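Have a look at the structure that comes next, please.
Apart from one protein chain that is not included, each protein chain of the complex appears where it belongs.
Just so it is clear, A and B label the chains in written order, and each chain counts residues from 1 on its own.
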Amino acid sequence: MYRRSLWPILALPGVLWLVLLFIVPFYAVLGVAFGTVDPILFQPVPIWNPLEWNVGWLTEVLGRLAPGGIWFDVEVRTLVYVLISLALCLLIGYPVAYYTARHAGRWKGVVLILIILPLWISYMMRMLAWVNLLQQDGWVNSVLTFTHVLSQPRDWLGGSASTVILALVYGYIPYLILPLFASLDRIDRSHLEAARDLGASPWYAFRKVTLPLSKTGILGGAVLITLPMFGDYYTPNIVSGSPKTSLIGNQIDLYFHGGPQPTIGAALTIVLAAFLTILMLYYLRSIHRAQREGGTVGAL
Amino acid sequence: MTHHPKERPDSLSRRTFLLRGAGAAVAFSAAGPLLAACGNTTNVAQSTGTGGELVGPGGLPLARPDKPVTLPRWEDPIASGLQPETGGTFTVFNYPAYLYRKLLNDFGARYNVDVQYTPFDNVNSGIQRLASGAVAPDVTNITPDVLDIAVAGKLIKPLNLDYIPNLQKNIWPQLHSPFYDGESRYTVPYTVYATGIAWRTDKVTQDIAGMDQPWDIFWESQAYEGNVALLSENRETIGMALLRKGITDINTEDPGLVNQAVSDLKELYGISNIKVGDLQFQTVPEGSSWLNQAWSGDMIAGYIYYLPKGTPASALAFWKPPHGKGPIQNDCFAVCSSTKKPVLSHLFLNYLLDNGVSYSNFVDFNGYQPPLNEIDPSTLVQKGVVPENLANSVLTNDDLGPDSLQYCTLTSKGQQLWEDGYSNFLAGGGS
Partner (left out) sequence: MTAVAEQPARPQPSTSTRLRGWLRNPWGKPRFLVVFTWAYIVWSIMPVAIAVLFSFNATRSRTVWDTFSTRWYWGDPVDSVWHDPTLRHSLVQSFKLAGADVLIAVPIGVLLAIGLARWRGRGSGTSNFIMLFPLVTPEIVMGVSLLLVFSHIFTFVHTGTLAQILGHVTFSISFVVVIVRGRLFSIGSQYEEAAADLGASPFVALTRVLLPLLTPAIVASAAVVFAISADDFVISQWLSSGGPTDTVPIQIYSATRAAPLPSVNAIATIMMVSTLLIVTAGFLTWRLFTRGERRQGKAAEDFGGAFNIT
C-alpha cells in the first residue's frame, strides 16, 4: 500500500500546480468569454456555469473573423505570414539539419553546438540585434549600397511585410532545426544503403527513404514554431509598428491592454486556442500515420 | 542632477494607459460588492449635475466641459484646523516614476514620516487594488474618467479645501472648480497636456502651422512614408480624424461619425504606411520618426532627454490646435479613504501645488507640466529650460477655457464603438 501510494504523492504537487495555474486559468478565460458585462460598471462579469453561458461575444468575434468582418484581413495576413515563414524555415532548416545529421563528420559536435546556441540567446536580444542592423544607417544598408544591390538605403523598419517575415524566420527557426536534426539523425543508415544497393539514385533515395522517415521531425518542428507564431504580437511591433503588418495577436493585446472589453479579447483567445488545438490534433494524427508509413519503408 | 532619463518611457507611456482609460472606465469584481453596498447611501439624485441623460460608471451622470457635474459627498470632510499626524509611513499611490523622489523625501523630513511610493501600472488596476483593499495608501493619482467609480465606491475622501490654499493661490482659475469635479470636492489637478503634432523641421517641408487644417498633414505625408506615426490610443487617434473634418464633439457616440473617421484613418496606410506607437518623445528627437501626433510635453522631454548631440533644437517643432479647437487633458490627486493620516494627506496635496515643489517636479524630473499660474513660456525660454521654437509646447491658462475639448467618459455603448473602431484601424486593411 505504502509502495503504491508513494508515486501519486510525488506527482501531487505538480499536478495540483498545473490544475490550479493552467486548467483553472483557462476556465477563467471561458468564464469571461461566455460571461456578461456589468452595464453600469462596464466590468466583465464571468459566468462559471456552462449551462448559462452567453455566446454573444463568441458570435461577435466569429462575425468579425468572417469574410467582410473587420478582422478578416488581419486573420488572412496572420495565416499568410505564418505559412510563408514556416515554408522559409523549412527550406533553410532542412538542409542545415540534414548536413549536420549526415555529413558533418567530425565537425558534428561543433556544428550542433553552434546550431543550438541561438536557443539560449533570448528572443528579444536577437530582435534587438536585427533592429540595429536594419537601421537606416545600419550595416545591412551599408553593405547593400556598397555592393550596389541598392542604389540608396532602404527603410527596412518602415513597416514592410518582408522585414516582419524575415524577423519571424530568424526568431523561430532554431526551434525547428533541432527536432528536424533529431529525426534525421535517428534514421538508420542501413535503409539508405539498402536503397543504394537496389540502384536508387540519391534523389530517389532521398525522396523515398529520408524524407518519409523525417516526416515526424518536419511535422513536430512545424507545430513547435507555428503555434507560437500564431500568438505573436511583439515581433511586428518591434520591426514594423504599422497596422498593415499587424497580426491577430495584436488584436488580443489591444483588447486586454487597451480598454474595457476583455470579453472580446477572451472570446478571440478562445477561438485562437480552439484553432491551434485542431492543428495539434491533426499533427498527432499525422505523426501516428507517419510512424506506420515509416514502418513500411523500414521493411523495404 | 538627478534626472533618470530612462525612466522617461515609464512616466510618459503611462499616459497611454491614462488615455486608454479615458472613457474606458473599468471596474473590477472587487469593486462590485463595494459599489452595491454603498448604493443605498450614495444617492444619485443628490448629484447636482446638469448632464442628466448620459449615465456612466457608478450610476453617476457623465460630465462634459459644457455639462459640469458636482459629485455628492459621501461623508463630511475632516474639520478645519487640525494638527497633521506625524511618524510612521505615508504612502503615495501613483504611476511608476511619475513624481520626483527628492520632493517626497523633503516632505517626509518635514513631517517626520517615511514616504513610500507604490506604483500602479494603470489607473484602472489602481482602482481595483484600492477597492480590494490590497493597498492602503494615503493619497493617490486619479484621472477624471474614473472619478465616478472612486466616489461611488467610497475609495477617496471628500476634501476640506481649507488645508489646500495653494489650489486657489497657484493653480489656473478654471481648475478651481473643474467640470468633472465641481467645487473640487474630491480632487486637485496634477498635470495638464494638449494633443498636437510634432515634426522634424529638417525632414518635413510643409508649413504645418500655416496650413488651413494642420491635421491634413497626415493625409499629405507621402514623402515621409515609413516615418509617420499616430498615438496608439483609440480616443486620440479617432478624435484626431474627427477634428480634421471640423467635428469638435470628440465625445460623440454617433456610429456614422466614428466609422467615417476610421475609414479616413485607413486611407493613411496607402499614403505613408502609417505607424502607431507611444514613444514619440524619443523617436522624433532621435530621428526615426519625422511626423508624429504628440502630446504637448513630448518635445520638451525629447529636447531635454533624447535630442542627440549635434542635432539643433530647431530641428524639433510642435503645433497644437488653437484655443478651443483641440483636446486638453489633465490628471489629479486625491486623498484615499484608507488613510490613517487624513490631515497630513491634505497637506500633501497642498505641498504638490506649492509653486517651488510643482515647478521642480516638472523641470527636474517629470517633464509633465502642472497647471501653475506661475509657469509661463517666456520665463522657461529665458531660463533655458525650453528652446524658443518649442515655447508653444508650454500651456497657459488661456489654453484651457470653457470651450476646451476634452476626451470624457463615454457610455458603455460609446466605449465599444470607439474601441472597435480603433481595432478596425489597427487590423490594417487588405495588403
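Here is the rule we go by: a residue touches a chain if its C-beta (ideal position, glycine included) is under 8 Å from a C-beta of that chain, and two chains touch if they have at least 3 such contacts.
This is a predicted model, so every value here is computed, not measured.
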Absent-chain contact - pick from A:Ala66, A:Leu83, A:Ala129 or A:Ile278: A:Ala129
With the full complex in mind, choose from A:Leu83, A:Ile116 or A:Leu150 the residue touching the hidden chain. A:Ile116
Which of A:Val15, A:Val80, A:Leu150 or A:Ile278 sits in contact with the chain that's absent? A:Val15
Had the left-out chain been drawn, it would touch chain A at residues 2-4, 6-15, 17-19, 21-26, 28-29, 31-32, 44, 46, 92, 95-96, 98-100, 102-106, 108-109, 111-133, 135, 137-139, 142, 170, 173-175, 178-179, 181-183, 185, 189, 192, 196, 199-202, 205, 216-217, 219-221, 223-224, 227-228, 230-234, 237-238, 241, 249, 252-253, 256, 262, 265-266, 269, 272-273, 276, 280, 287
Determine and list the chain B residues touching the chain excluded from the picture. 3-7, 9-10, 13-14, 28-30, 95-97, 119-122, 125, 128-129, 132, 134, 277, 279, 282-283, 286-288, 306, 308-309
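Operating definition for what follows: only the chains that are shown with their structure count from here on.
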Contact footprint of chain B on chain A as seen in their complex: 37-43, 45, 70-71, 73-74, 77, 136, 155, 157-161, 240-246, 250-251, 254-255, 257-261
Where on chain B does chain A make contact in their complex? 20, 24-29, 31-32, 35, 55, 57-59, 124, 149, 225-227, 229, 233-234, 269, 273-277, 288, 412, 415-416, 419-420, 422-431
